[in-house]
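Notes follow the structure.
A protein chain is absent from this complex, but the other protein chains hold their places.
This part shows chain A:
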Amino acid sequence: MRSPGTFLLLLLPAVLAFKPSDFKTCSQSGFCRRGRALAERSQELSSWHSPYSIEPPELSPHQPGFTTNVHSSVYPNVKFVLDVIIHEEGIVRVRMDEENGLRKRYNEATQWALIGEPLLSDDVFWTVDSKKAKAVYGPKKDMELVIDFNPLKITLFRGGVEQVVLNGRGLLHMEHFRTKEDSKLVEHIEGEGQSVLQVNSAAWFEGDTQDAFWDETFSSWTDTKPKGPESLSLDITFPNHAHVYGIPQHATNLSLPSTTGPTARYTDPFRLYNSDVFEYLADSPTSLYGSIPLMHAHSATSTVAVFNAIASETWIDIAHVKGGVETHWISESGILDVFLLPGPTPTDVFTQYAHLTGTAPLPAHWSLGYHQCRWNYVSSDDVRGVQDRFDEDDFPVDVFWLDIEYAEDHKYFMWNKKTFPDPVEMTKDVEAVERKMVIIVDPHLKRSNDYPVYKRASELEVLVKPKNGEGEYEGWCWPGSSSWIDFFHPGSWDFWISLFKTDTIDGQWSWTESTNNVGIWNDMNEPSVFNGPEITMPKDNIHYGGWEHRDVHNINGMLFANLTFQAAEARTDPPRRPFVLTRAFYAGSQRFGAMWTGDNLGTWEHMAVGIKMVLANGVGGMPFAGSDVGGFFGNPEPEMLVRWYVVGAFSPFFRAHAHIDTKRREPYLLEEPYKSLVRDILRLRYSMLPVWYTAFRETSENGVPILRPQYIMFPEDEAGFGIDDQFYVGSSGLLVKPVTEKGVKEVSVYIAEDQVYYDYFTNQPHRPKNRQITLPANLDQIPLLIRGGSIIPTRERPRRSSPLMKHDPFTLRIALDTSGNARGEVYLDDGETYGYGRGDVVWRGFGAESTKGKGKGTGTMRISSVDLAVRTQVGAYDPKNEFARSVGDVRVEKLVVLGLGKKPLSVILEGGSELEWEFASKDGAGVLVIKDPAVRVVDDWAVVVKLE
């Protein structure tokens, strides 16, 4: 939501407000220094080879994988174990851990990230010789996994072509646990007993200084590092792939630039370490609020991905080299646990990743509407007043948000009764027009015994502990002195879930002053600690099970959202879909709600990079994402605000938010013409909710992102791989290129195919010239195209909130492709419950098919609606299910056919009578509007257009 110290904003140019001194560079992080030094030594030494080798495994040809011992030539007495398994869909999992070490490496990351143990493949054939083991698998038997024994190297081939190589550059290094005395002893003996030339037998590999092994100081903080060095370095190379994507969250291009080598754009590696960064830079590899260690590699012939399931601070160097991309992952702690996702297409990779970490569930339908937020609406009357103003100006909105100031002394859940004397009545006033409230609950608890949440957590001893493992860690956040619930502690779970109950159970305190419809905003869960190192918790803090904070840092925020999601769901029986927004996230967070890109600035640069960040989050499996409309900091000029509303209206999560120091900027405050422009944009979003909801259904099934950049839509079109300022919406065929610069009059949209595209607003058909379509883009124009061959379902009636559209009729825009065909779909359910799992859905497929007439043109065109749910057998689907009956009165009121060559002779409802229609043609581009065919959306029907 925000960071303190905001006064800088007014005094300094925005770019100076980011404080680089608050956050580490690689050179200030001991293990990153060691990792990069290792990579440098490997370049300098021509005889460099990995010191790791494995014992040839004993295995029968059809077992899914094997376990074997690993030796390190530099530490022959330390034991490591390697585990290689091939799972269903050809996903390869490689794990390595130290065996019988002094301590245990953190190995529970996948326990939180995965939805379950992945299934083993039963389709593998192993052969082993003296140098390598080889598995052949896949439906076409074209996949090969080769494990070289000495040095250890793991290579994934498809069709004989190298796809992914682990340890090909020999940078694999798992620092074993040692004692301070041990390492001193080694130095001593080797310093005295050996010849000068052989100072330290590990030095060629590990270096001869014990750089930051035992403690590390950054600014005024010292990390005591009681476990000593335990970092993990791994090189992952993608031969034959020129682009890599993913590893959100960074404010950078979608196609990730190099961080090392001659093509480097940045000097530091990309960093994954969930951080509350004040006024972050719009172009930087620094870590931000969330971390998903998933990377796609892509070429015109192949997509593969690597999911490196590590929870500790991780730095990733990327080098685009001839013939592929080299990456180097340096992590502070944890076992090696890497999944190779074989592709071969982007869609396959998404589905494979979804089978590991799950998909974003179907959200509450209302959460796809417009969210109005501000730090802060200051009182219940203020909230009512804002709602009234929205209604006076007839702006649709679904959600009003409350930031931290609703809470007395920032004790979340506890209303400030001076300003919010009637919270439940206020919430009900908002809910009276089917709107909702979302209220913030942060993870820091004010250390005050008059705060029942803190008091109970303290009694239950479920708070994060300081480095000595005793008592409660105390840090500073909004309420002053605070402590943090340790959500790794199972004892915290039922307690947290009980807090959200709106009725009292067993006399324990719960949030009776809220309603079951309230959504929850989980902010500051990196966690943000104002007086901590890098504005977060000390790494030597202790969590449940004795794990250090360093081991679990990047997962920590996900558990908070996870538990809040469960808590909000458990408020009612049967449960309803909760809405939770989180700022911190990790692989798997998509299962627990939406995220946003944190505290952005009201600048054009931030508007533009926000789109790229949302796209990257989609690649990372977290599609329900958006950035704050208008920018959190600053006062955007009206032109910028209007453009930003377009960006928001085409983001899965659409929220306007503003910092406490900014002027109010609710859309009703704008002057004309801006005010009406924003009203039109909001109404456009609402008219397209069927498209968005249908797209969410698809991603909930297969994990393919909602916003789809070129490389996902056209994986073979190399020229599109770097494009990240335009995108398609789901499978709908809508293509948008939001304007993110001042004073723009027209834009060029890149088109990868020879197909007709239609302007959404003017219906004008465009054929790409040199792969470009140029569109006018004045402030009142949105570059939005419908791809030929698509049918777009919309609901065009303005309403105050999305639930009030439930009975509104549909309009279908039928955009014919060059062959005169089109298809589309719409998915509907009650938007609130889990009834869809029982088949309470309406899921229609729409088609337009042209058949040739006697002449050379089209004879007839048939537009039809068929039941998709019955074909895919959703649950115990019955076409007359409860939900379908509840929307039985919903009509299709209008069909708009784009791209019809000539005026029809007749338009007939199949089995019925002639319909009313109008045909207009300009420059051979015909638009047929069919008035009210009087058909129901839940039914099968067909309309026949006779042309000759």
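The definition used in the following text is that a contact is a pair of C-beta atoms (placed from the backbone, for glycine too) under 8 Å apart; a residue touches a chain by one contact, two chains touch by 3 or more; residues count from 1.
By definition in this document, contacts and distances are computed from a predicted model.
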item	value
Complex member absent from the view - protein name from UniProt, among "E2 NEDD8-conjugating enzyme", "tRNA-splicing endonuclease subunit Sen15 domain-containing protein", "Glucosidase 2 subunit beta" or "Mannan polymerase II complex anp1 subunit"	"Glucosidase 2 subunit beta"
Residue among A:E40, A:E716, A:D889 or A:E948 touching the omitted chain	A:D889
Selected residue (touches chain absent from view) among A:D122, A:D388, A:E882 or A:D940	A:D940
Option from A:I660, A:V744, A:V866 or A:V944 whose C-beta touches the chain left out	A:I660
Contact partner of the left-out chain, one of A:H176, A:H243, A:H298 or A:R683	A:R683
Touch criterion as defined above, residue of A:E108, A:D123, A:D211 or A:D382 at the omitted chain	A:D382
Footprint left on chain A by the chain that the document does not show	3-7, 10, 378-379, 381-382, 394, 418-419, 433-434, 476-478, 480, 530-531, 535, 660-664, 683, 796-800, 804-809, 889, 891, 893-894, 909-912, 931-932, 934-936, 939-941
